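What you see is the complex with one protein chain gone and the rest in place.
Letters A and B mark the chains as written, and numbering starts fresh at 1 in each.
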Amino acid sequence: MRGMGAARALALPLLRGVLVVLVVAVVSLVLLHLAPGDPLASSADDPLVPTEARARVRAQMGLDRPLPAKVGAWFAYAARGDLGFSLSAGMPVAEAVAGALPYTLRLGGVALVLGFALGIAVALVQARAPESRWDRWVGGGALALWALPEFIIALGLIQLFSLRLGWLPSSGASDPWSTGGGAIRWTEQLRHLVLPALTLALIVAAQVSRHQRVALREAGREPFLRAARARGVREGALLYRHAGGAALAPTIALAGLALPALAGGALIVEQVFAWPGMGTLAFKALAERDAQLALGCVVPMAAVVVGGGVLADAAHRWLDPRRATEPS
Amino acid sequence: MPTMRRRALTALAFSLLASACADPSGASDAAGGTAVIATPADPDVLVPALTTTATGQAVVQQLFDRLADLGDDMNTVGDRGFRPRLARAWTWSADSLSIAFALDARARWHDGRPVSASDVRFTFDLYRDSLTGAPFAPLLANIDSVTVRDSLTAIFWFHERTSEQFFDATYQMLIHPQHLLGAVPHDSLRQSPFARTPVGSGRFRFVAWEPRVKVVLASDTTNYAGRAKLDRVIFATSSDAAAGVNRMLAKEADVLDNVRPEVLAQFAGRSDIRTVPYAALSFGYLMFSLHDNGTARPHPLFGDRALRRALGLALDRRSFVRAIFDSMATVPVGPVPTAIAPKDTSLVQLPFNAAESDRVLDSLGWARGADGMRARGGKPLAFSLLIPAPVRTRVRYATLIQAALKERGVIVNIESVEPPVFTERVTKRAFDATLYSVATDPTPSTTVRQSWGSAGALTAGGSNRSGYANPAFDAVADSAAHASDSDAARALWTRAFRIINDDAPAIWLYDPRQVLAVQARLQPARLLPTGWFARLADWGIPAGQRLPRDRVSGAK
Partner (left out) sequence: MGAPSHSWRPALAVLAAVIGVAVLGPVLWRVDPNRVGDLATLRSAASSWAHPLGTDENARDLLARLIAGARVSMAFGVLAAAVTAVIGAGVGLLAAVSRPWVDRACMSVVDVGIAVPRLLLLIVLTAAFGRLSWGWLAVAMGTTGWFALARLVRARARALVGGDFAVAARALGAPTMRVAVRHLIPNVTGTIAAATVLAFAHAVTLEAALSFIGQGAEIPIATWGGLISEGRAQIATAPRLVLLPAIAIVVTVLAAGVVADRVERGEPWTRANGAR
């Protein structure tokens, strides 16, 4: 019964989400069409590529066509799963994106989980003794983290853990020389993941802890908790078992909202750590005026963000039926 | 050819090793080891005819061969000093209008097929076809054709005798395999699978390319020119410049090129990182647009030679070089890097003389206003300076030039744009002034005439971006390029450079001495101005100093 309702509740937002992604694609096409710059001229100085050769490639790639034709062509091909050929990557866009997406999902996924775990843990510590010194210090720490731009956190972590202590690799997603497989490869990749994931996780945690703390406190005022307290349930158990559940719903909604921030943060973090994901790919595409590839980056990123939002929203409704009656 | 002396190592020789790193033929001859090279970007395409990036060049020059390589003295006149490579010998015709190259019969493509004379002919036709769009095609203009006498003899036919015919025939082209590329239409080479999985004849063979992560090469152990000493070379991409430096500091990379002074300071205290300076063939300058926005009309400001000179006089190039490069650069004396400039002490460019600059500006009617800034007829003396956004050297130069000219009452608006926009604007000549940097050939004959000769001044595809045109300069430069011996050529080039220095279509700013950083366990071979990587196949790592990653062999 409830499952059926959830499916129906999911269908409409999903449809809306698809529409949103389509609009994002059109707007990006327009903006990229406006952007000056010759994609075949991406080396800073005279690349000497003969003018006629450039003109021919431009024609081949359809770069000279008017905007409506470009938009039409992009959608016509995209509908068949063809995202075009990337000049800067030297391969089909779909292939380039397929190579980069797993890296970003790995980084973002770990950061999201780690960030939420950290954030909720911090909030629980704070909520046990509101207005105590603990609460104040932990809260102050979270606030300071929130105020730090991610690239400063990243630079600090690299200085400390890679250059001073030499514990963890400074960049990349794997050792360049690695050829091994199995467990060795696995630990090696894990070591590379730690610093970038931690950077993003700290940012997510700072945010989540604040929200979660408020949610816990509000849940603490709910009548059913007051009743439990009256029954003599210990305060700690009260917090984890009862209030925790009620406070989870808004936090899951926050997960949906955290996705765009995470995607934006990943842009910078991937750059600093030379992480071969969607962020560095998007940067490269834009810096080299490779419109096909840029679109190939923006559209999937938007799809992930929108999709995540829809899912989080649905989960929220499912967990907290009160919201189902509210207009969104 | 490197001699393959098998390990005759004694304990004594081994202890000498640490101090004898300059001698690569010493005790370290045992092949093996892995070098990780930190690069700022992926290669573009691994088709030698098409690649335009530094990383692309570094990779294709390991995989592919020229007919003959430049010697250590970088001589480009005649064939003196050239080392045999794919061609084991060559003979000039009596009239010097053709050269027959005899190929090394042992040379094989990495797929096992022999390299033949028809590959050479195929390569020339490929470079020359305008459908290919090879960036260096214009430099092959003196070669009429290449014919095949037999499977191991290719003959180059020239239009006219020049001092650098041999150089033209051997330097610009890396030989491509016909059996793999013959069927690919020349305008779709860029998209062909070969561009990502190349097969060459060089001392390294291609293993793998993981986009934006690394390109892996391995020693071609049966190569006709001797196996590359290193087992593996890995070009590891670090999209962020600081990430490459960090990789060196954390010992995750073995080689980093283009080390800047502030990074040098970071490496200074490290005994495990060696920094090796070498002369390079790139230099930078402030270039004026002499025409108005790509038209034939003179530029409202820089059409005036006196104004250009006045601005040049205002720039203290020596202190700029010291501020930005410390001791790692010099001020060029003409439109070429110092390595190939005539060694004539009387050749100088415009001096730095602020008082004279002010005097000339005053005399031109640009009077200072109450705020100290100059104007003429109500129009302020202001121009835009176009620079590519992420290039730090030029950002700093722009900053210093802006401040220096402000003191002379001149307003400089810095426009920093992304590289593709920069190139587009420069190609269309849509700029007032720009900071430009070129990597030249090891001879003035090609690059200088392309960049400053009037032939390329106003044509759409011409490489003369400033629009500078002076028949006197053209005449002297042409005779210099045709001079029969190096001394005559040098004297003529000196004359040509005096003319262009006086006209000041550009102010020569810096000629950086490159610095390569390597982990101390590596023993680099000689670093050539044409590219630090030119002799990479001769680099070694002494057996006693190898790390675990050096011992992984048979990369795949």
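Just so we're on the same page, a residue touches a chain if its C-beta (ideal position, glycine included) is under 8 Å from a C-beta of that chain, and two chains touch if they have at least 3 such contacts.
Quick caveat: nothing in here was measured; it's all calculated off a predicted structure.
K.L.:
According to the contact rule at the top, which chains on display are touched by the left-out chain?
P.N.:
Computed over the complete complex, the missing chain touches A, B.
K.L.:
Who touches the missing chain here, A:86, A:171 or A:271?
P.N.:
In the complete complex, the chain left out is touched by residue A:271.
K.L.:
Of the residues A:23, A:76 or A:190, I need the one that contacts the missing chain.
P.N.:
Of all options in A:23, A:76 or A:190, contact with the hidden chain holds for A:23.
K.L.:
Among the options B:266, B:338, B:454 or B:545, which residue touches the chain absent from this view?
P.N.:
B:266
K.L.:
Thinking of the whole complex, not just what is shown, which of A:32, A:63, A:118 or A:293 touches the missing chain?
P.N.:
Once the missing chain is taken into account, the touching residue is A:32.
K.L.:
Tell me which residue among B:320, B:366 or B:383 touches the hidden chain in the full complex.
P.N.:
B:320
K.L.:
List the chain A residues touching the unshown chain?
P.N.:
Looking at chain A, the ones touching the missing chain are residues 16-17, 19-21, 23-24, 27-28, 31-32, 34-37, 126, 130-131, 135-136, 139-140, 143-144, 146-152, 155, 159, 207, 210-211, 213-214, 217-218, 254, 257-258, 260-261, 263-265, 267-268, 271, 282-283, 286, 289, 294, 298, 301-302, 305-306, 309, 327.
K.L.:
Applying the definition given at the start, please give the residues of chain B touching the unseen chain.
P.N.:
Touch with the absent chain occurs at residues 242, 260, 262-263, 265-266, 316, 319-320, 322-323, 389-390, 392, 395-396, 398-400, 402-404, 406, 414-418, 421.
Everything below uses one rule, namely that only the chains that are shown with their structure count from here on.
K.L.:
Roughly how far is chain A from chain B, going centre to centre by Cα mean, in whole Å?
P.N.:
Chain centroid spacing, chain A to chain B, equals 40 Å.
K.L.:
Per the contact definition, I'd like the list of chain B residues that touch chain A in the complex.
P.N.:
34, 36, 44-45, 52-53, 130-133, 135-138, 187, 190-191, 195-196, 211-214, 232, 234, 236-240, 242-243, 246-247, 249-250, 252-253, 388, 390-391, 417-424, 426-427, 436-439, 460-461, 463, 465, 549, 552, 555-556
K.L.:
Could you please specify the touching residues of chain A with respect to chain B in the complex?
P.N.:
Where chain A meets chain B, its residues are 36-39, 41-54, 56-57, 60, 85, 87-91, 96, 99-100, 158, 162-163, 166, 169-177, 179-180, 271-274, 276, 280-281, 283-284, 287-289.
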